[in-house]
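Removed: one protein chain of the complex. Kept in place: all other protein chains.
Entry: chain A
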């Protein structure tokens, strides 16, 4: 007998549905529906009270109309009336209507809640079931407010029927998810845990779902569920397939419950009680064993159910990440699935492997499947599966296979589905950067990327290439050559033109020696693309041209001609026009020195988190990922955050000390402010010596290291997790160092292993002895380690302290240089003067004396020295606070005005500083990548008082040092700039500038200082 009586439904409904089905056109259908709606409306509004049956019929019709995609804005009231009917069928349809067409009318909600309250109190299990369903389906806050207190009572009451318990558990779960704050924890929680022992497997399933969600937020309160869940699981797993009768699904005992229990266990770390743990391991092994048994049925449902349990078991194994044996078995099992003929299994295997790849124990095992995965990428017919393959390749990538993986991804990109191209581009860009050993490979990869999928290469990607090329001088020549070659293709993507324009503008000189890429050829090549490009690219190219004027004086006239052409000077786009005007002026009025300073090479970029990675994260969407994924992400961030060798040296280079900066500025024509080569070399050495397992030096540790040269105690390293303190004493050739590791978090560090690494040649010279420390560091605790040091002979390098530990599932790796330097072993000696000279004179061998004579770069002029010292303050121009800036500018101004002969270069310095500030300022990160440093943009639209002050400061210097002529032409230029400002915005600054130019002193003197003082103050 069919469980649904087909015969005696509602005849009117059936007729209506048939009518709709017989409609020949959409219009006819709409007409019929409108007619019906009008009919129902009039019936509802009519004076005659409708009986339950007709109400039910009409409500049902409304539901059908709603399903067809029409808005239903009435009928709620009738549905609510049905709720209070005594008839089950009427009540049922009423509840259905309400939960499908939820309405937020508060009056209605009050009525609904009333009806639900009555039904809950009715003690009629069928009615209670309906009411609970309704609460769960609507799940609104109002409902939570009304019933969150009531439902736990129903759930744990002894006399509640099983089916009601089931509904109550899920209902509570729904309310907790929607409004956790409204569900009070209480006595009921412990009784809920015991539902795991219930006779009825349906109740157990529902309770497991509920406990899983509750335990995620309140792990302590539900801790006891672990052992219960394990024993329940083991009973299911070991039962014969017929034991559980109804809950056996295609010969698999209670697959749903097993999956839920395994999910619940994933909320907790591996059980501590060895008995429970053993039992769980046994269960997991049994599940893995069953996968190898021949299937009990050929049906796909059988294998589905079996594998659902298996995959969940594997997730649990990965989550626990503690039993290497199980992990390897899990990995092998997934490996088998990778080649399974069932597409679903291949998909899930790829997905699970992704998480497995982040476990230390199994990363290597995952890597062995690389060929299968690459094959999947090439041959899978299904885009979802290919997408997983891409994800897995990304997760399993490391230094050893990066080249292969990146190459495969690139070749896949040519045929990839449009929907996932952008993501692949980002992934390739990140991998290429992260694992680049050879930066020429990196440049090639990215250029290929632009060639293959230019449209999908976002700004971040090409910004990043430029940042890396600028920060690494060993790759600049190669990059220039490669982009030059790439640009020769008849059709190249605009992004390539951008990269090409930028790189040639900076480093075109490196390849200009080759007659095939002479300056003029470079320029012509770029200019041939100019007209095909969008405005931002053209703007960038104009900047390239002005940089060419500086790099190659021989093409100056050609470029000036281009800039002077009407299509530039009178361009409709104001940005292009302005650039053309400014650049043209600049190229004609400025002397080569000024040009050189203003258009100097870009300084290295400060190292921060890769913007590409940030983009990928954003694309992947925020939160709502499982913990595992979160952990994986953290891990990848971690790897990137602790930079690989190259970025590390770049970061050292990008934060030059103020003194180095001053020297760089003081030096005549642009001395590239590159890294001191030794520093980079040193770091690279450290890496080549130690295996790849050792993290690169933590950023900032270099600074700390320097502090310890003359200091024995203090904090060596600190980040959010860990603090390392030192206390050391040295006597003669011996020393003892106490290292204190402080856990700053509230979570345990596991597998905490600090190791001391000495480079090969250092090992012979320095003897270090230490004992291993306890592998767990409790939250907030401090661990101490003693290192005994013996200096055997002189040494230069310092040993490296590498610390590895696990924090909340993620692996952490920190390296710092340990401040053991030769001077620690120096001994003062008292000596009479004659003894000293006697010794001194003994040093007569030729090797014992070194003398070198060098020429001073600048005359020793006290005034200039003083000026330079003061100019050191110009480094403060990098400050972001406006107040500080103005203060600095005031000082500079005072300096410039009071020095009778302000050194000319200083003027350039200040100028360049101010302009740099404009370019590198935090306000506009883009400006930095789009504009060449220097002159450029001080007069652009966001002209602000600060820069105006900067210009005022400049004037005394400029006029005093460059002579009237230059001063006037600069002034003329300034007024052009002023006039190009919009009327409203320009007024203040215009006045200011006019004031400046009017009071322009031919010789900067104290008199003029007074006249401009108020200006400075008024902007403060």
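The working rule: a residue touches a chain if its C-beta (ideal position, glycine included) is under 8 Å from a C-beta of that chain, and two chains touch if they have at least 3 such contacts; residues count from 1.
Operating definition for what follows: contacts and distances are computed from a predicted model.
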Next item on the list: From the list "V-type proton ATPase subunit", "AP-3 complex subunit sigma-2", "Cardiotrophin-like cytokine factor 1" or "Phosphatidylinositol N-acetylglucosaminyltransferase subunit Q", give the UniProt name belonging to the chain omitted from this structure.
Entry: "AP-3 complex subunit sigma-2"
Checklist line | Which residue of A:105, A:218, A:325 or A:343 touches the chain not shown here | finding: A:343
Check: From the list A:312, A:506 or A:797, which touches the chain that is not on show?
Finding: A:312
Next item on the list: Spell out the interface residues on chain A facing the chain that's missing from view.
Entry: 2-6, 8-9, 13-14, 17, 21, 51-54, 60, 63-64, 66-69, 71, 87-89, 92-93, 96, 100, 102, 126, 132-133, 135-137, 139-140, 163, 166-167, 170-171, 173-174, 177, 201-202, 205-206, 209, 212, 246-247, 249, 255-256, 259, 263, 301, 304-305, 307-308, 311-312, 343-344, 346-348, 381-382, 384-385, 387, 620-621, 624-626, 629
